[in-house]
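A single protein chain has been omitted from the complex, and every remaining protein chain is retained in its original position.
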Amino acid sequence: MSTFFDALPTVRFEGPDSSNPFALRYYEAQRLVLGRSMEDWLRPAVAYWHSFVGNGLDPFGAPTHGRPWFSGDAMESALNKADAAFAFLERLGMPFFCFHDRDVAPEGETLRDSNARLDQVLERVQAQMQRTGIRLLWGTANLFSHPRYMAGAATNPDPEVFAFAAGQVKHALEATHRLGGANYVLWGGREGYDTLLNTDLKREDAQLGRFLTMVVEHKHRIGFKGTILVEPKPMEPTKHQYDRDVATVYGFLARHGLLGEVKLNIEANHATLAGHSFEHEIATAAALGVLGSLDMNRGDPQNGWDTDQFPNNAQDLSLAMLEVVRAGGLGTGGMNFDAKIRRQSIAPEDLLHAHVGGIDTMARALLIAERIILDGRIDQARTERYAGWDGAFGQTVLTGGSSLEAAAEHALASGIGPRPRSGQQEWLENLAGRFAGG
Amino acid sequence: MSTFFDALPTVRFEGPDSSNPFALRYYEAQRLVLGRSMEDWLRPAVAYWHSFVGNGLDPFGAPTHGRPWFSGDAMESALNKADAAFAFLERLGMPFFCFHDRDVAPEGETLRDSNARLDQVLERVQAQMQRTGIRLLWGTANLFSHPRYMAGAATNPDPEVFAFAAGQVKHALEATHRLGGANYVLWGGREGYDTLLNTDLKREDAQLGRFLTMVVEHKHRIGFKGTILVEPKPMEPTKHQYDRDVATVYGFLARHGLLGEVKLNIEANHATLAGHSFEHEIATAAALGVLGSLDMNRGDPQNGWDTDQFPNNAQDLSLAMLEVVRAGGLGTGGMNFDAKIRRQSIAPEDLLHAHVGGIDTMARALLIAERIILDGRIDQARTERYAGWDGAFGQTVLTGGSSLEAAAEHALASGIGPRPRSGQQEWLENLAGRFAGG
Amino acid sequence: MSTFFDALPTVRFEGPDSSNPFALRYYEAQRLVLGRSMEDWLRPAVAYWHSFVGNGLDPFGAPTHGRPWFSGDAMESALNKADAAFAFLERLGMPFFCFHDRDVAPEGETLRDSNARLDQVLERVQAQMQRTGIRLLWGTANLFSHPRYMAGAATNPDPEVFAFAAGQVKHALEATHRLGGANYVLWGGREGYDTLLNTDLKREDAQLGRFLTMVVEHKHRIGFKGTILVEPKPMEPTKHQYDRDVATVYGFLARHGLLGEVKLNIEANHATLAGHSFEHEIATAAALGVLGSLDMNRGDPQNGWDTDQFPNNAQDLSLAMLEVVRAGGLGTGGMNFDAKIRRQSIAPEDLLHAHVGGIDTMARALLIAERIILDGRIDQARTERYAGWDGAFGQTVLTGGSSLEAAAEHALASGIGPRPRSGQQEWLENLAGRFAGG
Partner (left out) sequence: MSTFFDALPTVRFEGPDSSNPFALRYYEAQRLVLGRSMEDWLRPAVAYWHSFVGNGLDPFGAPTHGRPWFSGDAMESALNKADAAFAFLERLGMPFFCFHDRDVAPEGETLRDSNARLDQVLERVQAQMQRTGIRLLWGTANLFSHPRYMAGAATNPDPEVFAFAAGQVKHALEATHRLGGANYVLWGGREGYDTLLNTDLKREDAQLGRFLTMVVEHKHRIGFKGTILVEPKPMEPTKHQYDRDVATVYGFLARHGLLGEVKLNIEANHATLAGHSFEHEIATAAALGVLGSLDMNRGDPQNGWDTDQFPNNAQDLSLAMLEVVRAGGLGTGGMNFDAKIRRQSIAPEDLLHAHVGGIDTMARALLIAERIILDGRIDQARTERYAGWDGAFGQTVLTGGSSLEAAAEHALASGIGPRPRSGQQEWLENLAGRFAGG
């Protein structure tokens, strides 16, 4: 079974001048960047679902990607899939992977059966982890594919579904803990609505708040030290998803007393679907203290759905990477490729090309960010732009010592209005681009 | 000067069968709807800026709308504009108007001059209000047109701009109070950024939080009983505006301890630019306790900027109106037409057509919502959909008495999974549409 | 098998005041509208695929709609499906249906097998058509679901795929002819590209032109009198689809000498995905002489993919219907519901609700258009707006008798510039809305 990926070469760093398409040209795990290894900054992870379960299905067409483990006895296939996955991961040489429960093992007749099946396959996964040294960045439970979740998991109008979801998450969280996962993620694909006509927003918000609270409580009960992460997305599959974007989830966490307990797993393509740049979402999360982990992919700038493509423009990505570096890195988080190969990419090596290009794009983006930081001019320009706030008036305002009346007096006293200064956007953009320029 | 609108007829209710284009066919101020007058539900208001200051300018073309008060001595013109505005408002017969400081009176050389000019014109406005009985729904300060605000008002990198804005808002808030305004609005048109490269999100958030806090404190100091409202918009003029949507502003208010003090003024076209339906934003605000007031307009579903057209599809609007009715109305808020006539609509009667069509669309939407409520089937279906949560397990969860473990046990105990139920979306949509059908 | 829809009532016209949710309130087949029956204007058709093959699958979730014919022996199920479909169609009482070859019968091992299977099931379909009097609006071949078509059908880089597609279309076209179909449709779901890096636009255009030419030639060879229709869509499943919109396909037809031979099947949701209103696409096709048939559905104004919902806002749709009426109707074309019930709509009656609401929305939109036409003011205003062109200068220009020099002389002679006139948009929108007002 593992022979499926046997023909693929093992990926190695060969430097920028290599013309070997399977070589890494930028990603060098132990290279120091601003005092930390590249691997530590990026903590790159492969998504089990896209890379080993994705089959090229789309809303208008049948699967195109043949994999030996797509047919045959379900449990045997799941075990074979695990072996093949780690054979691929070994060749790729990245330190982490991520999984959904249902991608690892097939659903059984009952929740109890499903739990047992998951445990059985995870034993094999754990053995492979030990054998290879590959670690788990995060686990999660798939609360969106099965018809029972069509109207939501935690936000379902039927409390039995809530209970079922709780059972599934409890098991997946414990499994993540057992495997030494660094984080646990919740993506509420069906936590949203299709029409307001049958939806009670306030009630569903209360349900979702309770659910997440119970997850956090359980994490502490079992001693899981990883981070609980919520992954925002604005829509798709629902018409409207509750965890729209970073700012929305922040408000949700504040409302339910979960700030400090929960952080965010931000995905590039979800950011753009929500009308944000990826770097906006990262910078916002950092400013609000909820930056957790990243899903690295890209959408198509002209298509309005989640295309989940591998990143391949390092200059674009360097602005996101800059925000990560400014935030001091991702802590327990990392950079998971929530990306899939295209439907026509049916050759085994396509999967490897995709990952090699993705990791190298990330590495190059990090190197660009490093150069921006070391150069210092962009940060300096930003600091100088706000320098006026270091004065007496600014400090009084920021520390809460002023009033509208006092500020108005300050303005009236000068007699004339403030004089605008250039925002220097073109120069700053040139500068940022320059470090991507070779 | 007021002769400009003299040729326009006075608008009266004539019932659905009237073929008089200037007649109201649905809006009957004192008609009772679910126990309250139409006027009380809608509290309709005319936007001084669009209706009396708008000139047809667009990014590719010069003004097309001639008004006598667009030229001549600035202060004399402002006084004439006020007279003309009230001549129009009288003919239209709506109870409210809204204003920005700089649309009422021209900016002076200094803040002190500008304040004095505003006061002088507002005296004339106040006289017209007394003469006509027309009231002020809300006032606001224009903190976005002048170059000094190009990099933000409260979020400006220069604290002198912050101070200037404070002086302007203090004066506009006090003027609003003096005129008996029911609310005071802040729209942060320039509170956002054009590039993250020169922007410190955390610092600007702190500035904005301080500013709004100072406004709230000043409101209490001067005894203003109206509501302070923030108006969300996702972008335009900035690349990214901080007050993106209801959920984002909710999080901001929570962060700065302003929940309970500040509500939201939700605009239809801003909602759609942010990727939401208007009814989503209203329902969200109601669920979160921050529903304040509405800006009634519509965007173009194929264009990506703020087209600010008058509403004209009552069935569409009925879903928004339904959420207002469910929320028990808007309190001190109302429904302001933040809408403008098209650039080619250069005849004086075009302005009247626009308002008559808009108010009648709102009135008909309210009547549709009334029929939905009285029929009861939609609300009943929604209630039944969540009925399972009234059981013991659901109540334990919602009141905080459950845990992930207990819920998992509940799910495991049943042995089989929950069975999905139809969401009945097509039937509910048919039902809602039926009440718009004549 | 046909018992699946047995519990559904037979749909009848009961007039606007009926509160029976399964009654037609506006669609009265023989009601005369502007001298033609409603049925003749609308020629409504049910889409075999969405209504009888759709299963609630989406990119994030498994099927939710159970139908007895979704399992069991493939050919037996296909025959049962045909019986059930006509049982539904009888209850609904619409005159037409549409089909794809692969939705009627399963694909076989070879093209020859597939053809034989299709023929066998179509015999059953034909018997049902004779029994019920229900007719075929159009047939088509599914050239997008099978992996062989992943890189296109006619535009595939492999000519063997082109040949296979030709074989499939030949068979489907002949079957459509045999069943008395009024049109034959081609939708090029995979005729587009995912990346320009592997795509030769010019060559693929040549292939597509040849393919369509061969279809037209074959139509004449077999004596098919129906219309060949191309269905535009801008994207999805491909990143970019060649038949983007009406104007694009018009250019394609002109380039390949196919104007006069081929018309367009315009879909509402495809129009909006392409950045057009539905009425724009209809009016454009009418102006260019290529208006053929319509796919009636709607997209979600906030989502960026093909949601294919049933139409339910008659006022919105009345503007599209107005263009159809102005064009004198659709000729051999009709109005096919290319619409599907939502994933949560799992009850059998949901399917009936959807169609009843859809047909009534169309009927009411037609009645609104009738009122607009009979009132005459909108058409009159439009005629008057262009009246100047009836003068000598205008006629000389339009008939090709003028030159830039002569026109410039005309302008210079007057000495002053032309004076703009109001476009009267608000009044016209009010008027159009008024006829939707009950």
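Here the chain labels run A, B and C in written order, and each chain numbers its own residues starting at 1.
Basically, a residue touches a chain if its C-beta (ideal position, glycine included) is under 8 Å from a C-beta of that chain, and two chains touch if they have at least 3 such contacts.
Just so we're clear, the structure is a prediction, and the values are computed from it rather than from any experiment.
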item: Hidden-chain contact residue, picked from the options C:55, C:126, C:248 or C:332; value: C:248
item: Chain not shown, touching residues in subunit A; value: 16, 21, 25-26, 64, 272, 275-277, 301-302, 310, 312-316, 341-342, 344-347, 349-350, 353-354, 356-357, 360-361, 364, 420-427, 429-431, 433-434, 436-438
item: Residues belonging to subunit B that touch the chain removed from view; value: 56-64, 144-147, 149-151, 189-190, 194-195, 235-237, 239-240, 273, 300, 302-307, 342-344, 346
item: Hidden partner interface residues of subunit C, rising order; value: 109-112, 146-148, 150-151, 156-164, 166-167, 169-171, 173, 194-203, 205-207, 210, 213-215, 217-218, 221, 234-235, 240, 244-245, 247-248, 250-252, 254-255, 274-277, 279-280, 283-284, 286-288, 319, 323, 378, 381-382, 385-386, 388-389, 391, 393-394, 397-398, 400, 402-405, 407-412, 414-421, 423-425, 428-429, 432
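Everything that follows uses one rule, which is that only the chains that are shown with their structure count from here on.
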item: For subunit A paired with subunit B, centre-to-centre distance based on mean C-alpha positions, whole Å; value: 35
item: Approximate Å spacing (C-alpha centroids) for the pair subunit A, subunit C; value: 40
item: Residue numbers of subunit B (touch at least two other chains); value: 275-277, 420-421, 423-425, 429
